[in-house]
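One structure is given here, and the rest of the page talks about it.
Right, chain A next:
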Amino acid sequence: MSRDYLLYKVRTALGRVSSQAPPALAAPMLHIPVIKRDSRVTEFIRHFENLAGKAFRVADAEAAGACVANLLENRTAIASNSPLLAQCGITSLPAVRSGLRDLDQLRAACASAGVGITSADYALSTTGTLVMLSSQREARLISLLPPVHIAVIPASAILANLDELFTILPTPAQQTSAMVFITGPSRTADIEQILVRGVHGPGEIRVIIIDDVTVN
Partner candidate 1 sequence: METTIKQTVADPKLQLAIYTATGRLMAKRSESIASEVLPDYQDLRTQANLLKKQAIENLDWYLEQFESNLALHGGKAVYCKNAEEVADFVLGLARERGARLIVKSKSMTTEEIDLNERLEHHGLEAVETDLGEYILQLAHERPYHIVAPALHKTRYDVAEIFSKRLGVENEVVIENQTMIARRVLREKFLSADIGITGANFLVADSGAVVLVENEGNARLTSSAPRIHIAVAGIEQLIPRAQDLAVFLQLLGRSATGQPITVYTSFLSGPRRADEIDGPEEFYVVLLDNGRTRLLADPEKRQSLYCIRCGACLNTCPVYRKIGGHNYPWIYSGPIGAIITPQFHGVMQDPWLPFASSLCGACAEVCPVKIEIPKLLLQLRSDVTAAKASEGKSGVELLAFRVFAWVMRHPRIFGFLGAVAAKLAPRVPKSMYPAALRSWVSERELPMPAPQSFRQLWRKRGRP
Partner candidate 2 sequence: MPRVSLFVTCIVDQAFPKVGLAMAEVLERLGYEIEFLEAQTCCGQPAFNSGYLEPARAVARHFLRTFQGSEYIVVPSGSCTTMIAHHYEDLFAQDPAMLAEVERLIPRVWEFSKFLLEVAQVDDVGARFDGVVTYHDSCHALREMKIKSGPRRLLSKVAGLTLNEMDIPEECCGFGGTFSVKFPEVSGGMARTKIESIVRTKADTVVSIDSSCLMQLQGAMSRAKLPIRTMHLAEVLASK
């Protein structure tokens, strides 16, 4: 059996015995910079826009909904089941489909939609990153298949940095099978090192940050 053989070889190579506990590992050194809430928002926006994203800061859920409606232009959209999107009135916009729970329907909708609209669980201010955990509220393909991704988040979701994320979420595997960090639009420079956006994932990414909202 390959498993026992492989583990045997590893132990022999290392001079270890089965179930020999490793020496204690020092606790991870996580440095969370002290950044005030308002600075977190402005820092997030700065980094996000540095990567060719476009950020909008709005006062409340209603304003967020209006913002998204504007951004959609004439395109069809698929929205996730995040309650925040419903709160903002996004899921009731005419060109927006949402509430999908069937995988085949979801795939088809994502493959044909011009825009994917999601919320995000967290955001990271020092890098302009969105953090999304797969769940019944957030399907993975919505932020991946359509060529444009719009994320709507409360300002309170913005953390300082990765260290803070791993401090409040030390065991993501307990929460979800898939956590993704999204930092900017899909890109490649594989041909002559020339940058091209939108090679596989969305080529355009927009975020709407709501200053004052309590998520249901």
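Structural remarks
The rule is short, and it goes like this: a contact is a pair of C-beta atoms (placed from the backbone, for glycine too) under 8 Å apart; a residue touches a chain by one contact, two chains touch by 3 or more; residues count from 1.
For anyone wondering why these and not others, all candidates are chains of the complex that A comes from, given by their letters.
All of these numbers come straight from a predicted model, not from anything done at the bench.
Of the numbered candidates 1 or 2, 1 is the chain that chain A touches in this complex. Put simply, chain A touches candidate 1 in their complex at residues 2-3, 5-7, 9-14, 16, 18-23, 25-26, 28-31, 100-101, 103, 106-107, 111, 126-127, 129, 134-136, 139-141, 144-145, 162-163, 166-167, 170-173, 176-194, 196, 198-202.
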